[in-house]
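A single protein chain has been omitted; all remaining protein chains appear in their positions.
All chains are identified by letter, namely A and B, in their written order; residue positions are counted from 1 within each chain.
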Amino acid sequence: MSRSALALQVGVVARRSVVRTLRQPAMVVPALLFPLMLLSINSSGLDSATELPGFPTDSYFEFALAIAFVQGALFSANSAGTNVSSDIESGFLARLSLTPLRRVALLLGQLAGILALGLIQALTFLGVGILFGAGIAAGVAGALVIVSLSLLISLGFGCIGAFVALRTGSGEAVQGAFPLLFAALFLSSMALPRDLIETDWFRTVADWNPVSYMLEGIRSLVITGWDGEALALGFACAGGLAALALAATSSALRTRMARA
Amino acid sequence: MSTAAIEIHDLVREFKKGPRAVDGIDLRVESGEVYGFLGPNGAGKSTTVHMLTTLLPPTSGTARVAGHDVVKEGAAVRAAIGAALQEAALDPFLTGREHMKLQTALHGMRGEDGRRRGDSLLERVGLTDAADRKVRGYSGGMKRRLDLALALVHRPRILFLDEPTTGLDPQSRSALWAEVQRLASDRGVTVFLTTQYLEEADVLADRVGIIDHGRIVAEGTPDALKAEIGRPSVEAIPADPANLPRTKEVLARFGEAVAASPKGAAVRLSRGEAQLAEVVRALDAQEIAVEHLQLHAPTLDDVFLAKTGRSLEGAGDGAPEHAAEAAPSEATSPRLVRQEA
Partner (left out) sequence: MSRASFGSVALAVGWRSVHNYFRNPAMFVPGLMFPLFFFTAFAGGLSRVDSVPGFDYEAGYTAFVYGFVLLQASAFGGIFTGFAIARDFESGFSRRMMLAAPRRSAIVAGYWIPALTRAAFNVAMITVIALAAGLEILGGGLDLLGLYTLALLVNAAAMLFGSGVAMRLRTMQAGPAMQVPAFLALFLAPVWVPYDLLVGWVHAAATVNPITLVLEAGRGFIAGDPVKVLPAFAVTLALAALTVLWARGGLRSAERAG
């Protein structure tokens, strides 16, 4: 198949995936509202934590802004998983299997839906952050980096959702996996910087949890400016997760579309 | 010699934990033929279709579709076939036209070409007016018709229809039948159709294979199958219910007893239709007044009964709709039979 035919296939599947996602307000609205609600409640409720010695900023809002991006990505996992599982349950995937559609085109096309939602989320959270007074320390370029890191994180979590759906074929399993992903967010440096976490086991978990570094990558751009180490770790964790999840999804898709 | 459109040899499919869904099927469908695959729920019809459409690898045996092996030459098989599978596989959030656009593009038809092809197919199945509405709002019949149109996008030579009319109201059902007949006669498309409805197989199929528990139990043209059962049956309902035992005695002289309504008696006539007059005379001689007398031509259900010992109607293996908590399916079924606007 020629390169242009492949591009055409990716294009039509991507279009459908984006259209389908955006036509479901039940999928888009909570993915925007819930992270903003948590951000708002957290930043007002926990502002006194900034008085702790060693807290990196005097605005808990700036500190908590990063959480919205990762929490938004968790919703990507949910919506990607739900979309794929309903395609399996309805037989739509079987129909696609009967066309000359290439697996890689299907995969890339599905990811377009995830990325579209991720982009809307990232721009919204960034806009709300700036509107309510979070200065982006790394400036306009920093804001662009935040958006791209956030997309990478959405891609990783989105693929996890798609993977669960492809392996199980069930929307319920996707919903069941959602709390597990939330646990990964909660057991990270979400609420306090890692060096201010008092409980030993919790700090150890947060140290090993890649979500901590994703948060800290975004957070560094908001609070401190250009921090090479934090960014490298953030991109490495997000990129590593995306690569692993993509490989797993691709293999699950091969099994699911087991055709000659 | 004509080449077979579908040729199956000793095809088997086993699932983990469970009996053989398909247990050694041999079958041959000629080009241009409409083949009806008839059987109750769970008989193995859909499993067979999934194997023939390359969606499910067989456990053993071979199958060639359009001259290509379904295991080794999947892409060539898929290029030659179209399929409308059991659940109309549609995305509720896309419109009919958007489905068409996706399908034409995936088959490599671009721009104006694809648009024209899509529009003509939508028109052909009568969905032009509904083309820009989301599929979520379609009735069951509209969904099946869109599904059929999508299967035709790349002008397949062989069409697989898996229970195309299950859950449809009679009007939508006959509209779909007409379309399938038109495809077969005008375009010479080979149609492989599964159904659990006798009438559907009788109306549409040139040849019928009856499948039960994963095996083909009978095969032939509907007429030949019925002729194999051969003789018609006669049913008599006495005007006075007290005469029922005597009615049975009289009828028993003319053939073996078969199922009848509770108030009547029925036998399969041992020497065929010609005996009807004798039956009437015999009843008259016994002074049994008859309220109702009817001659039944053999049906495919009689064929199924003769081959399996069971009646096809209700031979399904405990379908969920018979379960105690039937409420959810009851709640959704009105939508399926809703008349199209």
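Assume a residue touches a chain if its C-beta (ideal position, glycine included) is under 8 Å from a C-beta of that chain, and two chains touch if they have at least 3 such contacts.
Since we're looking at a predicted model, the values are computed, not measured.
Asks: Of A:Ser4, A:Thr199 or A:Thr255, which one is in contact with the hidden chain?
Replies: A:Thr199
Asks: Which of these, A:Ala5, A:Leu36, A:Leu187 or A:Leu244, touches the one chain of the complex that we don't see?
Replies: A:Leu187
Asks: For subunit A, which residues touch the unseen chain?
Replies: 30, 40-41, 43-49, 51-52, 172, 175-176, 179, 182-183, 186-187, 189-192, 196-199, 201-202, 206
In this text, only the chains that are shown with their structure count from here on.
Asks: What is the distance, in whole Å, between the centres of subunit A and subunit B, each centre taken as the mean of its C-alpha atoms?
Replies: Roughly 47 Å, centre to centre.
Asks: Over in the complex, which subunit A residues touch subunit B? Could you list them?
Replies: Interface residues on subunit A, with respect to subunit B: 5, 8-9, 11-13, 15-16, 19-20, 23-24, 87, 90-101, 258-260.
Asks: With touch defined as at the start, can you tell me which subunit B residues reach subunit A in the complex?
Replies: Counting only subunit B, the residues touching subunit A are 53-57, 70-75, 77-79, 81-83, 85-94, 98, 101-103, 105-108, 110, 134, 150.
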